[in-house]
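Heads up, the thing below is written out as structure tokens.
The complex appears here without one of its protein chains, the remainder shown in place.
And then chain A:
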Amino acid sequence: MKAMSRLVCLLLGLQLAFTSVATEEKYPFENAQQRSLFMELSKELRCPKCQNQNLADSDAMIAADLKRKVHELVLAGNDKDQVISYMKQRYGDFVYYQPPVNSMTIWLWLLPALFIVLALAALVMSRKKVSVSLDAQQQQKINELLERDK
């Protein structure tokens, strides 16, 4: 039993070792910084062909091509913003998961805030009205009722 579990552990270990070797061969980097930048970008850039997959996730040919391009650009010493703007120039804002704030997308931020402000205003206004809508006669009646309850 013990030997068996050891064997399993060994096999798992070997498999892990081999997969890491395989990825290193596909996209070799000069340093860890480049590698982590590449990983980050392939998670944040969207595959233009598929609707909701990032480059790392997608098997589409275009995703493989873009990954290769990202690798090339990272190796050439481009920083994150440069790679993103390179991709945006070709595939539009769609290719990056963080949309830019412009005249169209500003509403995504403004509308909820506007809604909260309006709702609060409506709440305050309706409150005020209840407190002032009693005339003298009603007030007298209330007082009578309160007296009777005592």
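Note that a contact is a pair of C-beta atoms (placed from the backbone, for glycine too) under 8 Å apart; a residue touches a chain by one contact, two chains touch by 3 or more; residues count from 1.
Just so it is clear, contacts and distances are computed from a predicted model.
Visitor: Looking at UniProt, which of "Thiol:disulfide interchange protein", "GerAB/ArcD/ProY family transporter", "Cell wall protein" or "Energy-coupling factor transport system permease protein" names the chain we cannot see?
Guide: "Thiol:disulfide interchange protein"
Visitor: In the complete complex, which positions of chain A touch the hidden chain?
Guide: Per the touch rule, chain A residues meeting the hidden chain are 26, 48-49, 51, 60-62, 65-66, 68-69, 88-92, 94.
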